[in-house]
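Missing here: one protein chain of the complex. Every other protein chain is in place.
Labels A, B and C are assigned to the chains in the order they are written; within every chain, residues are numbered from 1.
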Amino acid sequence: TLQARASLSLAEILRYSRQLVLPELGVRGQLRLSRCSVLVVEGGTAVPVMEKDVEMSNLHRQVLHGEAREGLPKALSAAASLRQLNSAVQYVPYHLALSPSTALELVRQYDVVADCSDNVPTRYLVSDACVLAGKPLVSASALRLEGQLVVYNYQGGPCYRCLFPKPPPPETVTNCADGGVLGVVPGIMGCIQALEVLKIASGIGSGFSQFMLMFDALEGRFRNIKLRPKKSDCAICGDSPTMTSLQDYEAFCGSSATDKCRSLHLL
Amino acid sequence: TLQARASLSLAEILRYSRQLVLPELGVRGQLRLSRCSVLVVEGGTAVPVMEKDVEMSNLHRQVLHGEAREGLPKALSAAASLRQLNSAVQYVPYHLALSPSTALELVRQYDVVADCSDNVPTRYLVSDACVLAGKPLVSASALRLEGQLVVYNYQGGPCYRCLFPKPPPPETVTNCADGGVLGVVPGIMGCIQALEVLKIASGIGSGFSQFMLMFDALEGRFRNIKLRPKKSDCAICGDSPTMTSLQDYEAFCGSSATDKCRSLHLL
Amino acid sequence: MAAPMSLVVEFGGGAELLFDGIKKHQVTLPCQPEPWDIRNLLKWIKQNLLKERPELFIQGDTVRPGILVLINDADWELMGELDYKLQNQDNVVFISTLHGG
Partner (left out) sequence: MAAPMSLVVEFGGGAELLFDGIKKHQVTLPCQPEPWDIRNLLKWIKQNLLKERPELFIQGDTVRPGILVLINDADWELMGELDYKLQNQDNVVFISTLHGG
């Protein structure tokens, strides 16, 4: 709960001078930004959201974690790095797994949600929580040499469940550990995700409600895909929703939010 | 001068495992990357390449510089940050202004050049040096809410001078200090620039020779523009070049590589 | 009698791995009595392009959950889904949604 403010400090004016001069943002947009809170849901390759430690194999793409952070909880490492960049922002690291029992209360405390997770149950959980809490969701993903970005549940647009009423068969789901990912591709998608969060938070608005950005890094090509509108028969955001609370997402998806491969090895 | 190597170390395999599994890159591409050297030409808002100190107004977009680095030379700050991320890479910070007398020798020592500078004389200087040294140039720029990226002098494609035989009138040139720039836009363009450097260095190749990527952050739209081929009458890369060495770029452009505005204030 | 039709059919997001890793296919559909729609195209793809494990691409007479179908850069839901009548030079994309991060 950040307070609305009437003016920027001198330090803020110095720091943000290059974007304060933009008529699209201006002091007004920057003030909106300054009182906006964003929940970033991250998911390591193997373990549910926000519960993952920094691993060597993360470093080629996750530039918030320096080498010295190996073994630290990711949320703490990220907050420490961000604090070095900008100490005026408040960072709250949650070193915990997002679950149906905690997600809604957490999402309610924030203005915008960014989903950077890596598994299907978490994607549904975050989207459903955003619908129930009435928060816009900027969702980005990357695999191999491709990336996708959509803004859900924003200005009357569709939610994740409108697009994907049924989860994919578990055997068709590939994660970064199995499928691989070129280090800089999540970096590109993450920066564009940050842009859309910033545009929504500052009042500029996003062009990716009911649009998907598709990126092919091999070709160097981005495409904007027009998506279906919000579905009147969507189970959670439709006219007569059948879901009014969060459910068991691992059962729904037939897969766990932890790494499929690792589970197989354990069996 | 990095040595060709026959295999990756265990630490490299751990770090890069997620991209080694990609058939497009693989161990072969990673080995090529490991012996590739890249010259990054940076230009602060006001002062020529590589000679700039970190300023408060840089921090909103230049995430290699933490707050504690204010006042440090940018090249040193960047190298220190990168070393924390990956200590196995060799970083050589040049805290100096790129000039016609030094540029060619410097460019000759590298395999790929990334131009992140911010003024017209430097753009011509870097491109001409790349043509004379026979090096590919990945050039990216950002202003306000827009970005542009082109790969020059690569696989028979055009150079900067093929596209822009005459410099723009100085009064039409806007820099980030005057025109402003939204913080994350250079981040997006820089990540895509890193991708193209990596694709060239690893042998995947770039799709942006004779193509320009245009990005409009307000709309959230990327466009790939087909450019002219290499010009047979180009003064430096054409069939009968009239330029065989670097020239005086500030005279050529009618503007200095230092900040126009600042110069005006001094007059 | 529908004339032969040229399409660009693309696979992405990993769906191309069921098609020999080839993302972009220039396709010519043969003449047939009824007009070509997506329903017929799916059958044709299954018989002519799909290299392995068809159940990872098609379930029943439609694509499996998690694959988005795009007709000329628009979600097929906007275009009539299985009943969309293909036009010459149409671009049809089958894209598997990504979850990695």
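Quick notes on this structure:
Going forward, a residue touches a chain if its C-beta (ideal position, glycine included) is under 8 Å from a C-beta of that chain, and two chains touch if they have at least 3 such contacts.
This is a predicted model, so every value here is computed, not measured.
Hidden chain, full complex: it touches shown chains B.
Within the full complex, the residue among B:V120, B:L137 or B:V151 touching the omitted chain is B:V120. Set against the missing chain, the residues B:E12, B:E42 or B:E250 yield one that touches it, B:E42. Across B:L33, B:L98 or B:A140, the single residue that touches the chain missing here is B:A140.
For chain B, the residues touching the chain absent from view are 42-43, 45, 116-120, 123, 140-144, 146-148, 163-169, 171-176, 179, 181, 186, 212, 214, 216, 223-228.
Rule of thumb we're sticking to: only the chains that are shown with their structure count from here on.
When every chain is reduced to the mean of its C-alpha atoms, the one closest to the centre of the whole protein set is A.
The greatest number of inter-chain C-beta pairs in contact is found between A-B. Counting partner chains per residue, chain B has no residue touching two or more of them.
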